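Heads up, one of the protein chains got dropped from this complex, but the rest are sitting where they should.
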Amino acid sequence: MPETLVKSPDREFTVEERSQAQLVFRRFLQHRAAVVSLCVFVVLILLAYVGGWLWKYDAGQYTPDNSVPPSWDHPFGTDSAGRDQFAQVLRGTRISLQVSVSVAILATLVGTLWGSVAGYFGGWVDTLMMRISDLVLTLPLIAVAAMLAHNFGGSWYLIALVIAALYWAYVSRVARGVVLSLREKEFVEAAKALGASDTRIILRHLVPNALGSILVNLTILVALAILLETSLSYLGFGVTPPDTSLGLLVSEAQTALTTRPWLFYFPGLFIIIIALTINFIGDGLRDAFDPQQTKVRQ
Amino acid sequence: MLAFAVRRILYSIPVLIVASFIIFALGSASADPLAPLREKNPPAPQNVIDAETIRLHLDQPLLQRYFSWLGGIFTGDFGPSVVSTANIGADLGDRFLVTIRLIALAMVIALILAVVIGVLTAVKQYSKFDYTATFLGFLFLAMPAFWFAILLKQAGIEFNGLVGTQAIYTIGQASVPPPQGTGAYIADIIGHMILPTISLALISYAAWSRFTRASMLEVMNSDYVRLARAKGLTRRTVMVKHGLRTALIPLTTVTALDIASIIGGAVVTENVFQWKGMGDYLVNSIRMNDVYATASWLLIAATVVIAFNLIADLLYGVLDPRIRYA
């Protein structure tokens, strides 16, 4: 969301900064798919949080209707134990979003700092820190996540921690790349000349200027995390009952395709909608932050 | 160039060694290989558990276990599996071949599709074709891999029903026993490969075609392509000779760097289609708390990823004359 960009790095340039934010915002609005996606996504969040609260059934509540197909009473049908699938999907959506947003934020925070520090200082600090990132990137994510989740996992926050512990390395690479290109820019030289500390330069100059790429990456991470959690659930290493997630719901329903399709399609559809809208939002943000790309398009 | 390659390989060794230690330590710290024994109903007798403790070296400290594992690998011994009759090295070798077959074919198909679709969408930017392909690409990127694979399986069965023969198989990498005759044998192998390859290829294809489209657009708008056009070269010549070649250079890197996530995708695909490859092995090993098997798997995967990264770097230099290895 563009509002977060208003936190300007330098007070002297407040006016110009706001206009840049407005520029980004205006460019984002031109990407209709992204705008539509943003609306759908907001509606989905409202549905998951407010809708689940208003809905007549609780996710864990047993009703007498076992395995009934969709009806007005149960718009998404019910499962074997008579739990309302609509309530279940909304709860799954909440937890899946919690997982993926936590992953995105955690991984972005750690990765951005890591990459910025490495890129800014360069030399052996850079080499050492990036070697560590490379180390993490060397391992197939799902394999390590499965191993860790099998032994530590089960609840949604542990799964989120495990996934974030692996994704930060991707972010650190992106952040480092951006910082490397910014490091030689005049305003950093100027800040240095004015005697600004390294911490101040990294936090007040480099990170905010890398915000565009980082924000784009953050949205992609949300989508990736939701899909990774789904794959983990399928393999049996994801969130486990009594917690739930869209991934768990859809994996539990993998045999239901021809017999109780409502159990198979609805959670799957929600995963697709979330990942799809987020990817479009990310696409829109990328265009908005990178005017050159937009120029190519026109 | 050669010096660069050698230096890169030497450089990779410490990374691999540190990686192997982290893998091993994480695995050992988190998984108890004896847990399944204790879970047995009725529980395994104490003498069984004691014997297993010794066989799996669990009586030794972590560092000692790590070094004997690492040392053993050089002689082809990947350590004791919780399955006393299993040989981790031999199992991984067999399964590696199965997985390579799946991954290689899927990558080739994904690459061809990605280049063709990527170029076409770039050339016909904003056409109906572009919109459809773009949307489908985004859709594939948003679909859970196994969810799609299950739909594919159902479609495969419907297809068999339509054509009235068993053309497509849903389980395993070949029939047992294999059918007689070369033609039938090849048809059997292909019939088993179709669904898993499609489901693995489509996921990579989506990302790669987006990438090809973007780099193609960038090249087409570059000055030298405009110059070539201005010189009077046909659009087609410019596309193929100048545009495509330049646009494909970064794709090789992306492809090679994606190997880790393709291996990850294969883990899911193999499970859906019951291919007895590396992915299936990993899942079983993790479930059985088989620390040595899991660590060996990860080490091999890490080696493959590092090798691919190296190849990407070298290829980049070959393809792009501007790059010089200093």
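So that you can tell them apart, the chains are marked A and B in the order they are listed, and the count of residues begins at 1 in each.
Heads up, the rule we're going with is that a contact is a pair of C-beta atoms (placed from the backbone, for glycine too) under 8 Å apart; a residue touches a chain by one contact, two chains touch by 3 or more.
We take it that contacts and distances are computed from a predicted model.
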item	value
Listed names "Peptide/nickel transport system substrate-binding protein", "Fe-S cluster assembly protein SufD", "Uroporphyrinogen decarboxylase" or "Ribulose bisphosphate carboxylase small subunit", matching UniProt entry of the absent chain	"Peptide/nickel transport system substrate-binding protein"
Touching partners, among the displayed chains, of the absent chain	A, B
Identified contact with the non-displayed chain, of B:38, B:124, B:226 or B:241	B:38
Absent-chain contact - pick from A:51, A:177, A:212 or A:236	A:236
On chain B, residues whose C-beta touches the chain left out of the figure	35, 37-45, 47-48, 51, 83-86, 91, 94, 126, 128, 130-132, 134-135, 138-139, 153-154, 156-157, 160, 166, 168-172, 175-177, 271-274, 276, 280, 284
Contact footprint on chain A, counting only the chain that is left out	30-33, 36, 60, 62, 66-67, 69-70, 80-82, 154, 236, 240-242, 252-256, 258-262, 264-266, 268-269, 273, 276
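What we mean here is this: only the chains that are shown with their structure count from here on.
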item	value
Computed distance of Cα centres, chain B from chain A, in Å	24
Chain B partner contacts - residues on chain A that touch it in the complex	131, 134-135, 137-144, 146-148, 150-152, 223, 227, 230-231, 234-237, 247, 250-251, 254, 257-258, 264, 268, 271-276, 279-280, 293, 296-297
Chain B to chain A touching residues, read off their complex	15, 18-19, 22-23, 26-27, 30-31, 125, 138-139, 141-147, 150-151, 154, 214, 217-218, 221, 260-261, 263-264, 267-268, 271, 282-283, 286-287, 289, 294, 297-298, 301-302, 305-306
